[in-house]
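There's a structure below that I have some questions on.
Heads up, one of the protein chains got dropped from this complex, but the rest are sitting where they should.
Moving on to subunit A:
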């Protein structure tokens, strides 16, 4: 089937936290889910209707989120495409619940486990099935890395001793984090173990180094490499699956989502460091002329460049909290998700034929 390559946007509404529903009543909700594609935000004076690829209401199960968001992406990953799943939303809107599952359990078999553990299960299920089908002719190699971006610095969550890694590009392999630990995976349970270990590092870091997890982006990357021998020709395919837990959207004041605020000059000793960004914005207006922008995008957008308007299948899960107190954040999350839909992706199979082996 020829499906579009646009980024899929999935909106999930979490149930209001216990207690708030009782006190606020129905009037306390700032939105209503109209259908599986539309959502209405009770804005004044006119309510605003948003349309997405899928809207999940409060009753939606973890299983159904997984099926409609991740299943397809994991499948294409097996076929040599890169795939990315983002979770976006305000802190407390259910990102971690959606991606990981209930926070108090490391239990891989929990019935409420999230998209990530389910993706692991499915990925390894598919690998096993492929292996059985193809016999000894086909082999797989899975590796993973887990990094955190905080304050425009990259930390390796699988090696808590390291700090300050750098992004580099390889002409064959694309963008990668130089020096990040890569762990070989042989099963879903192992993948989950690595993930929870890294996740714990993230939390440890949040107390010892004085930062909180919601201010950082976490990127878990699985590389799936398949090797197939066919009439003495070795066919290697590789693809990436990125699972991204973005910082709470309310913390992203310095990204494009920002409104009209002026950047402050700060205290006496600081120079006017944002001037460059102001000028860059001016140059952006310049039409089709040759230019080179010195101030590049953030580390995150660089790392995920292929996923945003590049060369991958990408899905964004926008998590929102329905409470009326969250109206502003919810509106900005939905606006972000709306914009994301406009980004077009083009996926291409990577077939690297490496001549004769005999």
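Simple rule for what comes next: contacts are C-beta pairs under 8 Å (C-beta built on N, C-alpha and C of every residue); 3 or more make two chains touch, one makes a residue touch a chain; residues count from 1.
Operating definition for what follows: contacts and distances are computed from a predicted model.
> UniProt names the one chain left off this complex as which of "Electron transfer flavoprotein subunit beta", "MIP18 family-like domain-containing protein", "KIF-binding protein" or "Trafficking protein particle complex subunit"?
So, among "Electron transfer flavoprotein subunit beta", "MIP18 family-like domain-containing protein", "KIF-binding protein" or "Trafficking protein particle complex subunit", the name matching the hidden chain's UniProt entry is "KIF-binding protein".
> Please identify which residue in A:37, A:173, A:200 or A:339 touches the non-displayed chain.
Hidden-chain contact among the options goes to A:173.
> Mind pulling the subunit A residues that touch the left-out chain?
2, 79-80, 82, 168-175, 178, 210-212, 239, 259-265, 267-268, 271-276, 278-283, 285-287, 289-295, 306, 310-311, 344, 346-350, 352
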